[in-house]
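A single protein chain has been removed from this complex, and every other one stays in its place.
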Amino acid sequence: MRKIAKSALDSLFAAMSESKKVYLPVDGEGGARYQLWTEGTVLSEAVNTVRSAKDFFFPQTENLVEFKMEGKKLDVIDVRRETEDFVIFGVRACDVRSFDILDRVFLGAPVDTYYKNRREHGVIVSLACNKPAETCFCQTFGIDASAPAGDIVCHMTDDTLFLDAKTEKGEKLLATLEGVTEPCADSAADEQKALIRSRLDKLPLKGLTADKFGGDKTKEFFNDPAWASLSESCLGCGTCTFVCPTCQCYDIKDFKTADGVRRFRCWDSCMYSEFTKMSAGQPRLTQKERFRQRFMHKLVYYPANNEGIFGCVGCGRCLAKCPIQMNIVKVMKKLGEGGDKND
Amino acid sequence: MQKVTRDILVNKAKELLANGTVDRVYGWKKGEFAYDVTPALFKSEKELDEFVFGDFCGANVSKYLVAESKKAGGKILVFLKPCDTYSLNQLTTEHRVDREKIYAVGIPCEGMLTGSALKDKVDSVLSVETEGDTVKVETLYDGVKTFPASDLLPDRCRNCKSKKHVTYDELIGEDGEVLDSGRFDEVEKLEKMTPDERFAFWQGELSRCIRCNACRDVCPACTCEKCVFDNPKSGLENKAAADSFEEKMFHIIRAFHVAGRCTDCGECSRVCPQHIPLHLLNRKFIKDMNTFYGEYQAGEVVGNRPPVVNYTKEDIEPSEAVKRGE
Amino acid sequence: MSVTNEEYRPLIVAFCCNWCSYAGADLAGNNRLAYPADVKIIRVPCSCRVNPAFILRAFQRGADGVIICGCHPGDCHYTSGNYYTRRRMALLFSMLDYLGIEKERTRVEWVSAAEGAKFAATMNDFCKTVAALGENKRLEDLRCKK
Partner (left out) sequence: MIDMKEPLMPVVGEVVDIRLDTPDIKTFRVVTPDGKKAFEHRPGQCAMLSIPGVGEAMFSITSSPTNTEYMEFSIKKCGCVTEWLHSMEVGQQITIRGPYGNPFPVDDVFAGKNLLFIAGGVGLAPLRSVINYCRHYRDRYGKIDIVYGSRSKDDLLDYKEIIDEWANDANVHVHLTIDREQEGWDGHVGFVPNYVKELGFDTDKIAVLCGPPVMIKFTLAGLYELGFEKTQIYTTLELRMKCGIGKCGRCNVGSKYVCKDGPVFRFDQLDELPDEY
């Protein structure tokens, strides 16, 4: 483990930036967002960013391929360029887990090469949450915000940042930072971890459990009468999906450019009415079915295909951002009738 | 803060359900925290146990009436804040709701807090209490913080345009007056900037847009069966903006499409997960229409003709309109 | 004006109403009145057919300036179409200005079928104004640029 004084963070980012682009959460209008570090950029203290970190590997829009057409003839042009190495600094435990969840989708056969390319070039430097918020419920999914995963795991105290490399990628990066950091005992951050754990214990959603859900529960929950009342005020917007670190549905669209056609993919939302619409029909006719799909996917379908791992990381973004304040916590409580605050 | 209490509303709802005036009630349900109440439909007296009312019930439920009033059954009871009544009137004007199916009870409003505006100021909110115009917020890490309500209220409430109910079947409490608000101050501030400054301002704001469509889906004026932005045949369809042009396109066209029909309820800005001050686009149109064509408030009277679908022979020329700022 | 600016030729989209302005353009042609070839005319049944989205679309697709030409107020073939145009465009142009988009890039002119000379003069003037502004950057879509 290595450490650096909090007051010297700039030198750390500068040293990282020598070999790679460094992105980190920065405070701005309405919350924190990931930004490229340049001289003078200040790390946000916010517990999380407004948008999740999935953008780095699964951006909101991404060009897939271009076409040139002449008469009846057609050319397919691969316009991809090699991505540069980059560092995402300050990723919270929940978002780090979200990468695993996305990996299982995009890196499962057949591999999504666009995602893979970005994923391989990213080094994840995670940061334990000193002040988890009331909307946080990562513990429900077995995530420990005091000990996130990542290539390098960091803990921040009032005056010091501790860095612990966990992977080969992380060790390589940490080795390049030896000039600005100094070695310290592996137990140096233990006190901070304990403090965070004591805070996690006091969170209002601490007792929420997902035990009732799982891959074999389709029959149990699909026809639950609660879906009707849970979804009745849903506006059918895509806020929850777009701020969600694990939502990965996308659309593929064509755009006629000045000299051809560009095919790109962009985020899509199962909450949108035209998401499954075909010229032949529409399997999810009302918002109830669309709403159900989103939560069934996180709590039942995803675990069914991924050894019981849930598709939610408890980051709390949908709790904070839904226009009508309907969210997965309310859904889990109402459907499961469990997860009492006091257990 | 609110002068009317939950019990008054629940008793009113129970009374109207019992005497058969209405058969369902649009209200709010409690959430996990102080601020996350959800609009919900209540169909029986028993269900009303979950009914809540308080300083976070800011959602304009008028939009739900578009679908709800088309359903079979009796009348729907809604409790409308003064600003919501403008939306209902406008929807009635546009024949989007069946007014006969709605039983509107006007309730006074002292300004509504919103979770997002609150969380801009305070982290990790455990509970919120209001006493008069003071808001006490209990937090996880910073103890109890006290604010004057005006510090936490969103723009739409700080610059409330009217405390008057323009439509209701019944009123709880006293009716208020149309207010002389400073709601165009921000617009004027922008108008006084140079074009470069304005462009930089809007570029910064709109570039944050994630095209979640929350502004559109919550807007009581956006009631098209199929939005042009969802329709592949419109030539405007787009989902996630693939170029910064598309964000501008979406917001300009959306604002234009609701111009003259937008009652300035401010829901668009309330729901924006990216805190884009979308109401400043709508207010620009409202302000321009007022200046060019005379004072007009959408939803004030049922049947009013919005200025965009009207004209006089003496109207200002477009070239003159844009010159005013100089 | 710098040398480069003189070489720069803006792309102008002119929406012309079928009954007056399009005929005005025709007359300009018949009378051999010169106006820049960079003006691309789109004939519309009435100036009020021009949806604000058309104007933004034109900018997206590479226009540097958009002008709408219709019958003089009071002379609309459909009685009142151009009155609506006048209101809509006043509001739209004011909004574009509010967003910081150069107001000189958009214009409405009333050109009758007899005003071939006015049509040519208007286009010459508009082209010159837009040329002075340079390329449309604030409402451009990079995907539509070569």
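Read from first to last, the chains carry the letters A, B and C; within each, the first residue is number 1.
Following the convention adopted for this analysis, a contact is a pair of C-beta atoms (placed from the backbone, for glycine too) under 8 Å apart; a residue touches a chain by one contact, two chains touch by 3 or more.
What you are looking at is a predicted structure, and each value in this text was computed from that prediction instead of being measured.
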Point to revise | Contact with the hidden chain (one of A:F13, A:F57 or A:F106) | key: A:F106
**Study point:** From A:F56, A:Y114 or A:F213, residue that would touch the chain that is not displayed
**Key:** A:Y114
Point to revise | Positions on chain A contacted by the hidden chain, ascending | key: 64-65, 67, 69, 72-76, 78, 105-106, 108-114, 215, 218-219, 222-223, 248-252, 254, 256, 260-261, 263, 265, 268, 270, 275-280, 283-284, 289, 293, 296-297, 300-302, 304-305
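In the analysis below, only the chains that are shown with their structure count from here on.
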Point to revise | Chains touching both chain A and chain B, listed by label | key: C
**Study point:** Between A-C and B-C, the pair joined by more C-beta contacts
**Key:** B-C
**Study point:** Chain whose Cα centroid lies nearest the overall Cα centroid
**Key:** B
**Study point:** Computed distance of Cα centres, chain B from chain A, in Å
**Key:** 31
Point to revise | Rounded Å distance between chain B and chain C, as computed from the means of their C-alpha atoms | key: 36
Review point. Taking each chain's centre as the mean of its CA atoms, how far is chain A from chain C in angstrom?
Key: 47
Practice item. Could you check chain C for residues that touch two or more other chains and list them? Key: 143
Study note, to complete from the structure: Each of the following residues of chain B touches two or more other chains, namely 242
**Study point:** chain C-facing residues of chain A, complex
**Key:** 255, 257-259, 262
Practice item. Give every residue of chain B touching chain C within the complex, in rising order. Key: 187, 190-191, 195-203, 228, 235-236, 242-243, 245-246, 248-249, 252-253, 255-256, 259, 281, 284-285, 288-289, 292-293, 307-313, 315-322, 324-325
Check your understanding: In their shared complex, at which residues does chain A touch chain B?
Key -> 29-31, 33, 46-47, 50-51, 60-61, 131-135, 199, 202-205, 229, 232-233, 235-239, 241-243, 251, 253, 255, 264, 266-269, 272-274, 319-321, 323-327, 329-330
